[in-house]
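Scroll down for the structure; my scribbles are underneath it.
Every protein chain but one is kept in place in this view of the complex.
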Amino acid sequence: MSLDSKSAAPAHPAPGHQRRSALGSVLKLRELPVILALVILVTVTAALNPLFLSEQGIKDLLLNATILMILAVGQTLVIITRNIDLSVGSILGLVAFGTGSVFVAAPNLPIIAVFGIGILFGAVLGAVNGLLITVAKVPALVITLGTLYIFRGINNAWAGGTQYFAGDRPEAFGNLSVDTILGFPVITLIAVVVVAIVAVYMLGTRPGRDLYAIGSDPEAARLFGIPVTRRVLMAFVVNGALAGLAGVLYASRFNSVGATTGSGLELDVVAAAVVGGVAIFGGSGTVVGAAIGALLLTTITSALTALRVDKFWQQAIVGILILAAVVIDRIAGVRAARKLRIAEARNV
Amino acid sequence: MTASPGSTRPGTEKRQKPGRRGAADTSTVLAVPKGRTGAARILLGRDAVMIYVLLVVVLYACIVIPRFASPVTVGFLLLDVIPTLLIALPMTLVIISGEIDLSVASIAGLTSALMGVLWQGGMPIALVLVICVLAGLVAGAFNGVLIAYLGLPSLAVTIGTLALFRGLALVVIGDNAVANFPPGLTAFFTSKIGGTGIPTVMVGVVVLIVAFAIVLHFTPFGRGLFALGYSKEAATFVGIDVARSKFLLYLATGTVSALAGIYWTLRYSSARSDNASGLELAVIAAVLLGGVSIFGGKGSIPGVLAGVLLIGTINYALKLDRVSEVVLIIVTGSLLIISVVAPNVAAAIKQARHSRRVRSAPLP
Amino acid sequence: GGGAASEGGDSEGGSGSDGEQTITFIPKQLNNPYTDVVLGGGEDGATEAGFASSEVVGPLDASASSQVSFINAETQRGTNVIVIAANDPDAVGPALEEARTAGAKIVAFDSDTNPDYRDLFVSQVNAKDVALIQLELISEQIGGEGEIAILSATANATNQNEWIKFMEEELASNPDYANIELVAKVYGDDDDTKSFQEAQGLLQAYPDLKGIISPTTVGIAATARYLSTSEYKGKVALTGLGLPNEMRPFVKDGTVSEFALWDPAQLGYVAAFAGKALADGTITGEVGDTFEAGELGEREIGDGGIVLVGPPTQFNAENIDDYDF
């Protein structure tokens, strides 16, 4: 072949647009729609019902979101690797009941130790999921649907009719979800710190980026030498640990923990991640987005109540919100793809 | 053309070094290159395992649990599993085509709510039923448009419609419950065929089962579903209309979910917004237990039938034995996990044994 | 607890012949503290009344249809007496019919079924009394005027709905309550989290709310928890039906001043004796029939086939430590 001039390679765009303006990158954020939705929702509601943004109102909004936020962050790790964990509700239930039991068995245990035990317990349950999935190489949806039942069954067998109430736990522990620092409830601050740590990890470390690569194409990741098994296992363990943390916080905030604590939570958690722009088939999305998704989902319920919207409409509206999030994400994706194509076509 | 011998047939190769046992094994395995067809294929396949497990469980229950072996069992058991059984049929096709539908139970609930309101509003029951089925069709079409034509991920979409349809059910009927359906009709839905114990409605269910089995296993459309479950792109290249196929499947899930909703309402003679809630996970568990691959492309109706009946049987047997539902939950979860883990473990053991044998063979 | 009791199901009982009578309790939902107390009384009653075996079976979720297959299985086992707290008055109907056809006696307790489907209903107390007590308590606590709301269990709960109906009627007709306005009814589905958030929503949507009535043990405890952790503690009154053990901390910290409940154990106890009398044929469930309910003495079947157990007790800071359930 006789061609050697560089200009003969026609299909590539000129790399002229590398420096992007700050505004441009904000506008390109995947999380932008959900942030906008949240801002609009809060503004409109507050305008109609000032109580919504009273000190107590804000505190309630944040408290409501806290547990779902932590769960959504964990779930995001797992979803990004093209897996899913449906058992989080059951893990949360087990750990919450476990927390209740620990306080009853050892009332003088330092609170921090109880957190440690809860997180560890969750991590172990997450590891059960992760090991089954990675070692036996079976789909996460099937395994975690299985453990959703099994963990719940164990919780039922363990707890029976026993429930532990807020009164069974030290007051300092319950106060974590009452006291505030700078207007933020303590447990919400814990959640925010968790989100921040995981976000940095996902964005700026190699193992974090590996998770995206794995979700983007698991087979390629294996061929490329990314330790897929270890990373996916880690994602499940972390998710379990976060569900464990959420379980401890649940015990701090709510009154009773027992056999059914946390049931049915799994779909809410996945919905929060989806609303926050996490692609359900892995490879893209951020934990910050998922956290905001969780905040939006819990806020919308409060907002509708505050606006005295007929309660029968509330669930339908949540459904529409989820669908809207999916559609918007899609439109954004299509537009990005079209832009790429146009950029290339011009360059032909 | 004179073909060069395939690397997969080393036994015929003159250059093949003798005494390598792995290779020798291979040639004997490959001495039957013809595939299996018909009955043999079904009886030895993955689906068959579930059928055998079902048979064993039924037998065991008959021996161990007093009164289990009776027509009464058949009746109560079938009445319990019919909603799962119904929805599992289209769900099988949906999952084989590589999608999922989490909104089925909500569609059933919406149908139930609608039925209650319309009947209470004084509409003739026949018309109520027709409208309810149409409502299911519309709900399915809504899913179908979003998933098939707008190309949105089904897991995300149906989590949304799971909430939406259940919400609409609440909007429709609120916190009311309607119970005064025509006694003849509700009685029909719990009636049995003679002394067999088989519920009369099973006749209709069987017709649906046969229809879905034929569509999936013996029609060009069904062949297309398997192909597109594995690879939508490749399916497009052989002229399969991916969007249309998927749309039709969601119509089917919508409609059958409506039927399940109607059954539910009339069997329990109670129309409420929360009817059948949580059924979606039970259906999916049964379908997956029946050997359908969650990634699409693999599965069969006989396998799914076995999966549904297996859970149903264990459920009823445990109840009859007054064993707590806790056990059922744990058993269901474990079965689900075992059903996917076991084949992989078996394959791994086989491969490990094979490798060990090959490795231990003396090298030339 | 109830869960453990249901495990021992391998007993060969239930043939139903020759006085070897069997009784099975089907609560709304297993693993619920209130239910456990009720069933505890039921077990005692069954033993004292002379049943050969007594069992507890039931669903883990309180949905309308979940009890049906348990009734079916009991029918097939030939259980003589089925005691049930219905999640839905009608959904269990056809199954109960079948059980009766097969010879079983049906006693409803705690939450009634449609009267066509049972032989009698053992009610905690006169529905109207329960409703009125709660109204009295809230009126007292808010000083006789202001907005109140109700946080109930599920939207279909038979017993709660009946009480709410009486409350609404009384509010409309009794001049003492003229200044009290019922502004909302919400449902926590007997789920701790849901009830908690419904309570929170109420306070946000109705800034002038003075008091909440929660006629369900789960609801009142969850609401109390929310109030005690928020700025509304001590400002918004709360009453309703609660378990003393669950409510103790909230009474002590001033969130709740007074609430009510009957003794749940008596409910199960009486139901067991009623079942025995039905099975023996000493009563048929007619109005006016009487039977002996062990240490609680004679009971009479009232209008609508209802047996009353006893008056509700009111719990407050003074007496709450005297009770343990």
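When the chains are written out, they are named A, B and C in that same order, and each has its own residue count from 1.
The criterion applied here is as follows: contacts are C-beta pairs under 8 Å (C-beta built on N, C-alpha and C of every residue); 3 or more make two chains touch, one makes a residue touch a chain.
Here is the rule we go by: contacts and distances are computed from a predicted model.
Asker: Determine which name in "Cytochrome-c oxidase", "Sugar ABC transporter ATP-binding protein", "Hydrogenase assembly protein HypC" or "Heme exporter protein A" the UniProt entry assigns to the undisplayed chain of the complex.
Answerer: The chain we cannot see is, by its UniProt record, "Sugar ABC transporter ATP-binding protein".
Asker: Sort by label and list the shown chains the missing chain touches.
Answerer: A, B
Asker: Touch as defined at the start, partner being the missing chain; which of A:Leu62, A:Ala213, A:Leu265 or A:Leu323 qualifies?
Answerer: Checking the options A:Leu62, A:Ala213, A:Leu265 or A:Leu323, the one contacting the hidden chain is A:Ala213.
Asker: On chain A, where is the contact patch with the chain that was removed from view?
Answerer: On the side of chain A, residues 1-15, 17-18, 200, 203-206, 209-210, 212-213, 215-217, 219-227, 279, 282-284, 337, 340-342, 345-346, 348 touch the unshown chain.
Asker: Please output the residues of chain B touching the missing chain, sorted low to high.
Answerer: Against the left-out chain, chain B lists 1-10, 13-17, 20, 22-23, 25-26, 29-30, 33-38, 41, 214, 218-220, 222-224, 226-227, 230-231, 233-241, 297, 350-351, 354-355, 358-359, 361, 363-364.
Methods note: only the chains that are shown with their structure count from here on.
Asker: Just grab the chain with the largest centre-to-centre distance to chain B, centres being mean Cα coordinates.
Answerer: So the chain farthest away from chain B turns out to be C.
Asker: Rounded to the nearest whole Å, what is the centre-to-centre distance of chain A and chain B, using the mean of the C-alpha atoms as each centre?
Answerer: Chain centres of chain A and chain B, defined by C-alpha means, are spaced 30 Å apart.
Asker: Counting only residues that touch at least 2 other chains, which ones in chain A make the list?
Answerer: Expected reply: 156-157.
Asker: Could you list the positions in chain C whose residues touch two or more of the other chains?
Answerer: 3, 30, 60-61
Asker: Touching chain C in the complex: which residues of chain B?
Answerer: Touch residues, chain B against chain C: 66-67, 70, 72-73, 76, 79-80, 174-175, 177, 179, 186-187, 190, 264, 267-270, 272-275, 277-278, 315-316, 319-326, 329.
Asker: Would you tell me which residues of chain B are touching chain A in their complex?
Answerer: Those residues of chain B that touch chain A are 102, 146, 150-153, 155-157, 159-168, 170-171, 174-175, 278, 281, 284-285, 288, 293-295, 324-327, 329-330, 332-337, 339-341, 344-345.
Asker: So in the complex, which bits of chain A are touching chain B?
Answerer: Checking each residue of chain A against chain B gives 86, 132, 136-139, 141-143, 145-154, 156-157, 264, 267, 270-271, 274, 279-281, 310, 312-323, 325-327, 330.
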